[in-house]
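Reading through the structure tokens given below for one structure.
Then we have subunit A:
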Amino acid sequence: MSLVNIAHSNIPTREQRLGSIVSFEGLASELAELSRSGRLQDRPRSFTQVSSCASSCAICLLSLIQDAAVVNHAPLGCAGDFSMFNLVNRYGLVKRGQTPANARLISTNLNESDAVFGGTQKLEQAIRDAYERFHPKAIFVTASCASAITGEDIDAVADQLEEELKIPVATVHCEGFRSKVWTTGFDVAYHAILRKIVRPPEQRRPEVVNVITFWGEDVFSELFNRVGLQANLVVPFADVDRIARLSESGATVQMCSTLGTYLAAGLEALYSVPEVKAPPPYGLAGTDAWLRALGRTVHKEQEIEELIASEHEAIGPELEDLRRQLKGLTGYVAAGSVHGHSLASVLRELGMNVAGGCFWHHDPKLDNGDPAADSLEHLVREHGDMPVSICNKQAYELINQLRRLKPDVFIVRHPGMAVWGGKLGIPTFLVEDEHFALAYRGLLRFGRKILDAVNNPSFYKHLSEHAKLPYTDWWLQQGPATFMKEAE
Partner candidate 1 sequence: MSVEQQIRQRDAANSGTGVQIRERRLGSITGFVGTAGELVQIARAGELAERERSFTQAGTCSSFCATLQLSLIQDAVVINHAPAGCAGDFPMFNLYNRYGQGKRNLARQNARLLTTNLNEQDTIFGATHKLVDAIHKAFRAFQPKAIFVTASCTSGIIGEDLESVIEEAEQELGIPIASVNCEGFRSQIWATGWDAAYNSILRKIVRPPLQRQLDTINIITFIGDDYFSELLQPIGLKPNLVVPFTGVKQLERLSEAGATAHMCSTLGTFLAAGLEREYGVPEVKSPPPYGLDSTDRWLREVANLTGKGAQVEPFIAAERAAIAPQLEIHRQRFAGRKAFVAAGPSHGHSSMEVLQDLGFDLVGSCMFHHDARLDHGDPTGDSLQAATRHTPGLSYGVCNKQAFELVNLLRRIQPDLVVVRHPSLALSIAKLGIPAVFVDDEHIALGYRGLLRYARKLANWLANPALERTLARTTKLPYTHWWLNQPPFSMLGEPR
Partner candidate 2 sequence: MSATVGQPRQFCTLGGQQSVVAIERAIPIVHGGPGCSGKIFGGLSFFNGFQGSGYAGGNAVPGTNSCERDIIFGGEQRLREVIDGALKVMDGDLFVVLTGCTADLVGDDTATVVSEYRERGVPIVHASTGGFKGYNHLGHELVVKAIIEQLLKPAKAINPKLVNVWSVVPYQDTFWAGNLKAIRELLEGIGLEANILFGHDSGGIGAWKRIPEAAFNLVLSPWVGLSIAEVLQQRFGTPVLHYPVLPIGAVETTRFLRAVTEFAQLPFQPVEDFILKREGNFYHFLDRAADFFMEMRWDLPGRFINISDSIYALGISRFLVNELSLHPAQQVVTDEPPEEHRETIRRNFAELKEKVSAEVIFSNDSDTIGRQLRKTGYDLPPLIIGSSWDRDLAREMGGFHLSIAMPVMDRLVLDRSYIGYEGGLRLIEDIYASVLGTY
């Protein structure tokens, strides 16, 4: 049976599909080896701080599809991130030269009596409301802990309303409690897209390359156009029709293969759109390898080599200068696994030491199952070994780690985590635009950014002098892995 079973509305979690884990303490090389040999096991934590759930990841992708609507079948708290995605939406529109508008989101606002007597009528009503209010081309229904535990049959409702409204109505099984790995939320969102939105190809468009990413500025087109390719950035800020035609493209690449693994593999499995199986294009070596893999896939080896050569030359001098200025500085990276590997390699390529990395989870393999795509392997091979923690956003472990390593700069990709570096007085910044460091020019942008951070650390200094950490001295003396139990 194929990886993607569009007969079912739900899919296995990452733990089940990929054997993913959320806790590990050791060397990158060990982690890579364990993953490869299939002996990787999770070590549950007794004490934990809140993390994130699949619901956020699913909604963040789907709510940014410009002519779709999302109905969150849940109590109101699950709408806590509506306002964030709304600002992301408005900001992205302004950046793309369009008029800012609110995101199309609705909550069924489940309450006590709904919990007792069921809330399916409310769901029906909400879907109709969404249809009336936004005239969307598709509606996504995201589930919640409450809707799942009370056993709401949201699939039945969705199918019935799809009949009635004559537009795709897709359920998204992103109940928070199902998976410790919140990126499962991406997978279920993509599954809904593959099931209900993507159509079989009408005519193939080999020059088009799907780029699975978030909402960063489009740095792909400039590169691709030079070799006669078109970048098709999805899912955020695309519309339903563009997504429906993902099946027609010549290849699929990813800004982060943790993000896109399911969609990329799915497109290859269902519609044989080849997935470019290489780590994402960060750092010289990474970008070279990635471009070459793309070149092979779309048969543009020659053009690609010329592109690589000219870019290397273009950035050469400033890169040298940056390396000189950054030499001897130590960085620490905390991010979602593959993107984290990418950022670590960028730091190494800028001539910095990397004291280690903290990644929110680890997938021993990707859905494509191809070791060539293993970004951790790539990191170790190209840039050497480093200490690695796998930790689903457990601030207390991270801060414990940072206090020992005392890096000169701390680079984060996830809201809410950057502040802990700052409270320790470490120049820290969040990678807001995930494309900021991408490819060759990104290397320079990123280097300049790091220099800014270290050249004026006053904010961090004052913060550390005045901010109190909510942790006991006892804890700060323990080892970071203290609360990890042995694998069950």
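Quick note on the criterion: a residue touches a chain if its C-beta (ideal position, glycine included) is under 8 Å from a C-beta of that chain, and two chains touch if they have at least 3 such contacts; residues count from 1.
How were these picked? Simply put, all candidates are chains of the complex that A comes from, given by their letters.
Not measured: the values here are computed from a predicted model.
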>> So subunit A is shown by itself and the numbered options are 1 or 2; which of them touches it within this complex?
In response: 2
> Which bits of subunit A are touching candidate 2 when the two form their complex?
Replying inline: 87, 90-91, 94, 100, 415-416, 418-419, 421-423, 427-430, 432, 445, 448-449, 452-453, 455-460, 462-463, 465-467
